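For this depiction, one protein chain was excluded, whereas all remaining protein chains were kept in their positions.
Right, subunit A next:
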Amino acid sequence: MNRIDMEFDLVVIGGGTGGPMAAVKAKEKNPNLKVLLIDKAHVKRSGAISMGMDGLNNAVIPGHATPEQYVKEITIANDGIVDQEAVMAYAANSFDMIQELDRWGVKFEKDETGDYAVRKVHHLGSYVLPMPEGHHMKKILYRQLKRARVEITNRVVVTRLLTGAKGEVTGVMGFDCRTADFYVIRCKAAVITTGAAGRIGLPASGYLMGTYENPTNSGDGHAMAYHAGAALANLECFQINPLIKDYNGPACAYVTGPFGGYTANAKGERFIECDYWSGQMMLEFYRELQSGNGPVFLKLDHLAEETIGEIEHILHTNERPSRGRFHEKRGNDYRKQMIEMHISEIGFCSGHSASGIWTNARGETSVPGLYAAGDCASVPHNYMLGAFVYGRICGYNAAEYCGSTAAAAIDESAVAAERARVFAPLERSEGLTPFQIEYKTRRLVNDYLQPPKITHKYEIGLRRFDEVREDAAAMVATNPHELMRAMEAYSIIDCAEMAARSSMFRAESRWGLYHYCVDHPERDDANWFCHTLLSKGGDGQMAMSKKPVEPYIVPIDEEERDAYQRLRVERKAEAA
């Protein structure tokens, strides 16, 4: 438990997707800047794209789509609650980022003329660009980190940020998950790129780490931002995904859709017009699961052998390559039967939905010197390419901020308090294990928070979370690894409470299944056409507020406005 003091200009927390990009771009902006990339895993294989990615889900490429069309699509897909300027900042930089990744050696699918082979998956426009050889993504990022001379610290779990007199970032604290050394890192600015909060709910399999997201993404960034005074936006807009049942990974309709695959009910019939993951799509999926036509499947068995071979190559070598061995053990063959699907546990992930640490079009949070990018930040439907684009935006802006800011003194009383909090479980010899605390929290999340949302259930859930929070004060860790799980358990409890409080605040239904409230079943634009913000109140408790939706820069026609509300395949009445 030695104390290790370090000093940098900028610390980037999380080395998965947006983090490496932010670090590289900060160095590019100012090569003299001292930049640290810190990760609780190893940057070589950390984050959501640990094994690469099979495609870009939101490529805005000239000739196929315009930034305005994309902004419109995401505005409609997200039921109007978007900061269009922030979505536009992504869309306008999307193609430039694709070209840069191309120069770095990422291989995108191109047609015979050399143009990017863009496919249609969204309801309105075409934004999907396959990367059949996308398994090399992390290697490419690592090479750029080395070239840019970014310093890297692996296996250090960042737990809290330090702030100064004006509430600004002054440092970062954490501990080594192997040695338990305590790190105090003085810095002028920080970028949070910790990914989704993917470990709030419990997978239906009961296996704690069988989550959709990389389980390292336990909401640590959401929790540290909250405790540093940052606002978090629209947390009631949960992430719930349609996944391979039990395996709990993508099936995946984005890859198979352009080849002719689709989501079907037990009769093999299409029931949704579009497989793009929106709240409304998930609601139709949920309804079909609950109906006599359920369960729901991915249907590929009608496709030609060579098509299925290509699909197998992409799906079983990228992103979640162990899908192949799961299917093998189950006797699933894309040629012979449909693949059973289910819906995931809940999480926070702006990559697919719209909730996270509030950021504007410059990647700034509400805390001076604190930036956030990727799945943990609030720019909706951002996916991997959004994490890259916002990583770059944060890297540039944080570098600029560092240039005009002096390093502040470290608040030693805050350091002492955090050190005592972090190491308490190691000093106990009796108590509850981190596994027990985490399992119970996540089981309660499933019992009380999984939509449809019911106010009374949420009230009970909050009371139970309080009990678990009290119990957590008796957590015991017998080694630094278990200490990491104990600190993650605290992040999970924080996120569970945030999910509940945000959901209870928005007294309407919106975003399909993501915020389907039984007590308020209708969308209420008169009162709730706004963002919701959660932050730490003066009393140290979670406080909620409304934030008006920023004026649109791309107008939405009345007719298009409800396009995502009409996803169910219409069936004509049959004559009796």
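One rule holds in what follows: a residue touches a chain if its C-beta (ideal position, glycine included) is under 8 Å from a C-beta of that chain, and two chains touch if they have at least 3 such contacts; residues count from 1.
Assume contacts and distances are computed from a predicted model.
Asker: Report the protein name recorded by UniProt for the chain absent from the figure; options are "CopC domain-containing protein", "ABC transporter permease subunit", "4Fe-4S ferredoxin" or "Cobalt transport protein".
Answerer: Choosing among "CopC domain-containing protein", "ABC transporter permease subunit", "4Fe-4S ferredoxin" or "Cobalt transport protein", the correct UniProt name is "4Fe-4S ferredoxin".
Asker: Give the residue, chosen from A:80, A:167, A:321 or A:368, that touches the chain omitted from the document.
Answerer: With A:80, A:167, A:321 or A:368 as choices, the missing chain is touched by A:321.
Asker: If I consider the whole complex, including the chain that's not displayed, which of A:80, A:167 or A:215 touches that chain?
Answerer: That would be A:215, which touches the missing chain.
Asker: Could you tell which one of A:112, A:430, A:522 or A:557 touches the chain left off the display?
Answerer: Going through A:112, A:430, A:522 or A:557 one by one, A:430 is the residue touching the chain not shown.
Asker: Pick out the residues on subunit A that sit against the missing chain.
Answerer: Where subunit A meets the chain not shown: residues 40-42, 44-47, 50-51, 155, 177-178, 203, 205-211, 214-216, 246-248, 320-322, 325-326, 329-330, 429-430, 433, 476, 478, 481, 484-485.
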